[in-house]
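Below, a portion of the complex is reproduced, with chain positions unchanged.
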Amino acid sequence: MVGQASRLPCVMDTGRRDACPTGQNLPSSMSRYDEFRAFRCEMNEKILARGTTTTRRFFNLDTRAYEPGALDAKTKELLGLSASMVLRCDDCIAYHVDQSIKAGASDEELFEVFDIALIVGGSIVIPHLRRAVEFSELCRARGGSD
Amino acid sequence: MVGQASRLPCVMDTGRRDACPTGQNLPSSMSRYDEFRAFRCEMNEKILARGTTTTRRFFNLDTRAYEPGALDAKTKELLGLSASMVLRCDDCIAYHVDQSIKAGASDEELFEVFDIALIVGGSIVIPHLRRAVEFSELCRARGGSD
Amino acid sequence: MVGQASRLPCVMDTGRRDACPTGQNLPSSMSRYDEFRAFRCEMNEKILARGTTTTRRFFNLDTRAYEPGALDAKTKELLGLSASMVLRCDDCIAYHVDQSIKAGASDEELFEVFDIALIVGGSIVIPHLRRAVEFSELCRARGGSD
């Protein structure tokens, strides 16, 4: 439905932040990236199915907050990334690294966001920075054919 | 463009983030804004005088992280603002609101940053949002001739 | 005991969480309680007027989450209180202490919530506990005629 390029359905391709990957066979080297996305999708679907109206509205608001407005989409993803890094949530960091790259963020821009998170949040951010850098490589590798 | 009123040394005017206000007579309605800046300055000077080389280097790095690079100065201040809001530090929020406004951020842009901080950080951010909005009014009032 | 002054619209009285106190003259001993409510109201109104649709929807969701459902209103306020205490937000604690008391929470119940917050969150919670206990006294005093 989303065409050739979207081998791995992604947020930007489909216009939905929470689109789930279908069961395509992916190269095993991609596994951590795809495992992350698959678990995220599966549980989001369960939560939206079993949660309350409040739960669903919150998830909806969470999507809307990153839509371009006075600030463009890339800047908003970077803002989500800096917030996620200082709060030290690996899944949130991975998500915003992925979204930032899809919105066109360069490595130089990502590292300047990392620097601000590191200075504001301190060395306690470093373990998350390590995983953010590792995850950004998975995103770049995966996005080679995007 | 900023005229007479801008005698109040500010970060952008002087090129130093920690320049201290001199003892000019300011309208009393400005007091909370100026009190904040005066205490900040006085203590920073003491800390830099009494601290170690490590303390001074950290303060220096803190300044450098917001200098324009791949990302411009306004974006970097907004990143510092979103990080400060989710970590819920009123002084840091006030500082980055002030800097963001000086770097040209509009109210629309500030509120989109506030939205992301609110969604990422939750309702626990609201009391800080109240004070951020109040402080932004003080900054705009102070900078009327900026 | 507070007589006329208790017209002060409160959450339970008006059915709205964010109703603002009108400018009635209140006994000075009530001031900290009322100052808290007045600033909260004034800024909430500004935020709702100047914020985005996302801001308004978030504030609306925040109200809905505490409406009775499978759990009753008092239990939900106590849940908001325990969350606010371990996150150490004085304004949020004050708000939920007030709401919990209005929903019928006894001092014994409040102290059992305080104990859980103390055990989960540690001694870092103690300064907030001090202010929570002080604020609960203001609420009880204020609500004498409620």
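Per-chain residue numbering starts at 1, and chain names A, B and C are given in the order in which the chains are listed.
Criterion: a contact is a pair of C-beta atoms (placed from the backbone, for glycine too) under 8 Å apart; a residue touches a chain by one contact, two chains touch by 3 or more.
Just so it is clear, the model here is predicted, and its values are computed rather than measured.
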Please state how many copies of the single repeated sequence make up the complete complex in this structure file, given that 3 appear here.
-> 6
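In this text, only the chains that are shown with their structure count from here on.
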Between subunit B and subunit C, what is the separation of their C-alpha centroids in Å?
-> 30
What parts of subunit B, by residue number, touch at least two of the other chains?
-> 111-112, 115, 118-119
Of all residues in subunit A, which touch subunit B in the complex?
-> 61-62, 65-66, 69-71, 75-76, 78-80, 82-87, 92, 106, 108-109, 111-113, 115-121
Could you pull out which subunit C residues touch subunit A in their complex?
-> 52-54, 57-58, 61, 64-65, 69
Sort out for me which residues of subunit B touch subunit C in the complex.
-> 88, 107, 111-112, 114-115, 118-119, 123-124, 126-127, 129-131, 133-134
